[in-house]
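As you look at this complex, bear in mind that one protein chain is not there, while each of the others sits in place.
Chains here go by letter, A, B and C, matching the order in which they are written, and residues are numbered from 1 within each.
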Amino acid sequence: MANTILAGVYGASGYAGLELVEILAGHPAVEMGFATSNTYAGEAVAGTALRYRPSAEVSPNEVDVIFLALPHKASAAVAKLGIDAGVKVVDLSADLRLDSAEAYERAYHSPHPHPELLPVPYGLPESNRKNIKNADLVATPGCYPTTTLLGLYPLLRRGALAADAPVIVDAKSGVTGAGRKPSLTTHFAEVYSNLVPYKVGRSHRHISEMEQEARKLCADFGPLIFCPHLLPVARGLMSSIYVTLNARLTSHQAHELYCQNYADEPLVEVLPLGAQATLKQVVKTNSCVISVTPVLERQAHITSVTDNLRKGAASQAVQNMNLMFGIEETAGLV
Amino acid sequence: MANTILAGVYGASGYAGLELVEILAGHPAVEMGFATSNTYAGEAVAGTALRYRPSAEVSPNEVDVIFLALPHKASAAVAKLGIDAGVKVVDLSADLRLDSAEAYERAYHSPHPHPELLPVPYGLPESNRKNIKNADLVATPGCYPTTTLLGLYPLLRRGALAADAPVIVDAKSGVTGAGRKPSLTTHFAEVYSNLVPYKVGRSHRHISEMEQEARKLCADFGPLIFCPHLLPVARGLMSSIYVTLNARLTSHQAHELYCQNYADEPLVEVLPLGAQATLKQVVKTNSCVISVTPVLERQAHITSVTDNLRKGAASQAVQNMNLMFGIEETAGLV
Amino acid sequence: MANTILAGVYGASGYAGLELVEILAGHPAVEMGFATSNTYAGEAVAGTALRYRPSAEVSPNEVDVIFLALPHKASAAVAKLGIDAGVKVVDLSADLRLDSAEAYERAYHSPHPHPELLPVPYGLPESNRKNIKNADLVATPGCYPTTTLLGLYPLLRRGALAADAPVIVDAKSGVTGAGRKPSLTTHFAEVYSNLVPYKVGRSHRHISEMEQEARKLCADFGPLIFCPHLLPVARGLMSSIYVTLNARLTSHQAHELYCQNYADEPLVEVLPLGAQATLKQVVKTNSCVISVTPVLERQAHITSVTDNLRKGAASQAVQNMNLMFGIEETAGLV
Partner (left out) sequence: MANTILAGVYGASGYAGLELVEILAGHPAVEMGFATSNTYAGEAVAGTALRYRPSAEVSPNEVDVIFLALPHKASAAVAKLGIDAGVKVVDLSADLRLDSAEAYERAYHSPHPHPELLPVPYGLPESNRKNIKNADLVATPGCYPTTTLLGLYPLLRRGALAADAPVIVDAKSGVTGAGRKPSLTTHFAEVYSNLVPYKVGRSHRHISEMEQEARKLCADFGPLIFCPHLLPVARGLMSSIYVTLNARLTSHQAHELYCQNYADEPLVEVLPLGAQATLKQVVKTNSCVISVTPVLERQAHITSVTDNLRKGAASQAVQNMNLMFGIEETAGLV
């Protein structure tokens, strides 16, 4: 196939990387060029004919596009390599999601490693499709920002959130969201039968990214009060969102607003009024499913769910790649 | 032992009933008189020398106290029988928790079966100890009200909640909270790996009871926005509470307030600032564990956890019985 | 598409039925004609444009092939209807798997409902492909027989099992294998954190079917000692098989024998020596994965795993349908 896209995946033995390889291996327009893993170098890459290679032994210009499923800080440097080599780069880390080096430093308490790359198009196609199309570098948001922002966009676009009112997000994530590196936090016997809140209040690093994106549409958004929990399941993420509306919309009109907003989105589904979004509806799918429930005249409840490794990571990265190469947005995903 | 309390348990083969029997069987001042189960009549009652008897074949006056772990509506009639027989009654159902027949009818959409019994002391010892002591009939609250109210009492007592501001409670319960009767909702394959919100907004029946109790301390409390979720674990309940404070208290003072309020409570533990309450800390214990986190000057986050079958049901019922008989409040519980 | 196969699924709201519909909806040569469910009649059938219809309101001759994911005893009668109507029938129940009415009566303690249909080709393609091809009626084996027999076939064909020596099968099944009808046995709180043996010894009804098939190849096979366990997972089945070999083969030659036997089978994978088959390798796949380990000169251990709803039920039924219609055996399955 003349116009096959040759793809390389960095960090291909982590959970997001494994999922990326699985999706790319089944993508009709993609051929896998390499998959890196320092830990598993030399071993077979499941579902492909490749073997893992150490990241230091591959070069971006072996391929047309590189996906970076790397830890924070490690990612920006490889993105720079890719851009300098003239290949497209889909970054899945948080390194390039904040628009300025100053915002990065405020959130991560260290200087940005490559400020010359900023700003980078934010890779949430449902809100930023036109800037992702044909871009060379895209910063794909992770599971919490994707699931939460998709649960808020219709209200943000309509300007329907009460000004400066706290937006409460009680989020729950499966354990693959914590990465594959063993730790006591992810030990089976610690997680099983348990439920653990963490980064309570406003201490989670991705709050700044969510507020940045929300405020592009609503300057008086928030503050965002965000509390994630580690859920004793392998996959799936739920953002339970509690909002206060302003005079532009009653909670009873919210459901219809969401239906209209997402009517043409192939990877977002709004459930009928009364039905509730659950993890099972999205696990091993590429979709975000949303339910909207009126609570009081000015109070609405939104439940937004994704598979944290799919729409919250790997499949969204592929959706971005499709847009960047000008092919069908859902190729390999439906 | 001359002053042993002879106890009968109605509904002893449900999950709360089983737990009650287990606790009573180990209680130093209690002897089990009977345990009813229509489903398992004739079978041995684990941990005792008894066999289950059908409820129609026992009589309250065989014992000194009856515990009612019965379905709603079935419970009030047996409570009446017990009171008429002159024995003490610890009700675990919701039948007698609302103070008036009118409130009951608003919440349950049918007339109260025994309005002459109302009002009944609300069986949350940490807030209502003096009215439970020596009472003949007590209405023990269930898992959601207990866990949520214990998470709010210090602020309610201090009058520190912003007037008429929504209080958000995102709650998560293990499956035993849904009862032992088989249904598709509790089928292993439906629950496993899933997370399911239900009774979203203000549709859960126990909201009226929580608001009733909160407003006894703060007339301008709430509204309460309460969303429970079915968690894929067997036991444990978490209420994640998001509150707005008024000028009387900053969020940074809240933790100290909780520590002081609960300093002498044997079955409530407030964690050090920074530690977070998790399900594991309470499963198979009789305690409520609470963490308090400042979020913004006027916004605080409280996580309150209990074992839904213990402090959220059976052990709280025993705590009430201890008070009703004037013995050590934590007998059989520590 | 001129030669599309129109398919009807009876019992389409059970776990095997749901899986069948999912597979058929994605099958390139199949169109769904109807899906029956008495419980969910009128509701939408996920992944299709259909609504469930009561089984009494559909007719086999609306379609080209009917799949019977029905309870034992209900199934044979519908198979008869289908055969009389001249359509092909893929039965997933145990009604037609034993070759004679006598054998059926011995195993099920009641007369066979339609002895005139017997014998029916046993629908395990890896052992009986030539008789399934172009058949009108096929009796698809379920999860335990499929997984166990695939774990034994190479030894049976080679005649390598010690004559009349017990073959031990310690099996473990996920809860979907017990069906979707709610019961205390499948209640989440009963299964979670538990492991439950059942039908210990030689009391499981499918033993007769496994011995029947094994003895077609080895008259002196067995007896089969089979103990299933209910595993606290939703999907997946493992048969742990302990065999004694005769002088024809040492345990060290067994692995190579399995590799050769299954070299051309698209849906059976033999792992390299030393690797062990696990549930994760097969969940949501259509394959059987097998590991073979020498233990002592004459003792070997075989682990055979399938997804009980796929190769152990729905996907094997589709594999049979493909053979019955003379199309590519793995159409819709790879």
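The definition used in the following text is that contacts are C-beta pairs under 8 Å (C-beta built on N, C-alpha and C of every residue); 3 or more make two chains touch, one makes a residue touch a chain.
Bear in mind the structure is a predicted one, so any value in this text is a computation, not a measurement.
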{"item": "Contact residue for the chain not shown (choose from A:Ile5, A:Val90 or A:Val191)", "value": "A:Val191"}
{"item": "Candidate in contact with the missing chain, chosen from C:His27, C:Lys172, C:His206 or C:Lys311", "value": "C:Lys172"}
{"item": "Which of C:Ala41, C:Leu81, C:Ala101 or C:Ile225 contacts the chain that the document leaves out", "value": "C:Ile225"}
{"item": "Touching residue (missing chain; options C:Ala25, C:Ala234, C:Leu249 or C:Ala317)", "value": "C:Ala234"}
{"item": "Absent-chain contact - pick from B:Ser173, B:Ser193, B:Ser240 or B:Asn322", "value": "B:Ser193"}
{"item": "Missing-partner contacts on subunit A, residue numbers", "value": "15, 174-176, 180, 182-184, 186-193, 232-235"}
{"item": "Absent-chain interface as seen on subunit C, which is shown", "value": "166, 168, 170, 172, 190, 193-198, 200-202, 223, 225, 227, 229, 231-236, 238, 240, 242, 244, 276-280, 283, 291, 293-296, 299, 301, 303"}
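Simple rule for what comes next: only the chains that are shown with their structure count from here on.
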{"item": "Innermost chain, taking as reference the mean of every protein Cα atom displayed", "value": "A"}
{"item": "Between subunit A and subunit B, centroid-to-centroid distance (C-alpha), Å", "value": "39"}
{"item": "Geometric centre distance via CA averages, subunit C-subunit B, whole Å", "value": "47"}
{"item": "Sites on subunit A at which at least two other chains make contact", "value": "193"}
